[in-house]
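These notes concern the structure reproduced below.
The chains shown are only part of the set, and none of them has been moved.
The first chain written gets the first letter, and so on, giving A and B; residue counts start at 1 in each chain.
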Amino acid sequence: MKSHTERITLTVPQRMGFVNITDRVEDAVAKSCIREGLCLVNAMHITASVFINDNESGLHEDYKRWLEKLAPYDPSPETYHHNRTGEDNGDAHHKRQIMGREVVVAVTEGRLDFGPWEQIFYGEFDGRRPKRILIKIIGE
Amino acid sequence: MKSHTERITLTVPQRMGFVNITDRVEDAVAKSCIREGLCLVNAMHITASVFINDNESGLHEDYKRWLEKLAPYDPSPETYHHNRTGEDNGDAHHKRQIMGREVVVAVTEGRLDFGPWEQIFYGEFDGRRPKRILIKIIGE
């Protein structure tokens, strides 16, 4: 069995934003020399997500408005008890649960085994500072 | 290490519907001859889900109504900017995020290592055409 571990660091300049990381993950798969296996990609921060969906800017705007409706930003410690800690990111911890922490993708014949529109995104809900993403591939 | 890859194609005749695929996944595990490992099952389309829950029709009706409330179908490009592309499935991309893209199930002694009520479902949110599901098992 082979394994390959890689970390990506990126900074989203806004509080909320989505970054297409598909090419970075494909590069990691190529470097791993793994032909058949599984590839885990996860946010290492708990106010961020990794998810798979469409590379379409209208949809990303829709996601932002929808997440803002389901878990609105509100620094008040009445709305989010989490903000009693002095933080203002209670909403971000909720948004991340909707979009998920991680994806697991099959690696087949040395490539991400994807349907026609699948793309991997990093979803940031408390940006403006460097965050890390983990890529771990195991297989043979 | 062994690996086994399989694709299922199915067509849900309605816009939204759930299909029990547990037997199909169990067959794939049997064919793989893997005794200990991990089994990934994911939708290859971005308006569909694979999830684990109860095989109970009342619950599935509840899920449909709930998802419709959280992300209602609306072809208008005002409600979903995604529909400016000419598509009408903006809602489906949201429903899929709630229900998830994939499941990872342990394989133990050659079988899916399940609790008493766990069953694997394909969740369709933009049906009426053939869609694919990927099964990838790795282990020994």
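Here is the rule we go by: a contact is a pair of C-beta atoms (placed from the backbone, for glycine too) under 8 Å apart; a residue touches a chain by one contact, two chains touch by 3 or more.
Just so you know, these numbers come straight off a predicted model, no measurement behind them.
Shown chains number 2; the total number of identical copies in the complete complex of this file is 3.
The criterion applied here is as follows: only the chains that are shown with their structure count from here on.
The centroid of the Cα atoms in chain A and the matching centroid in chain B are 20 Å apart. Taken in their complex, chain A has these residues touching chain B: 1, 36-38, 51-54, 56, 58-59, 61-63, 66, 70, 98-100, 103-106, 108, 113-118, 138-140. Contact residues on chain B toward chain A in their complex (touch as defined above): 1, 3, 5, 38, 40, 42-46, 70-71, 80-85, 90, 93-94, 96-98, 100-102, 104, 132, 134, 136, 138.
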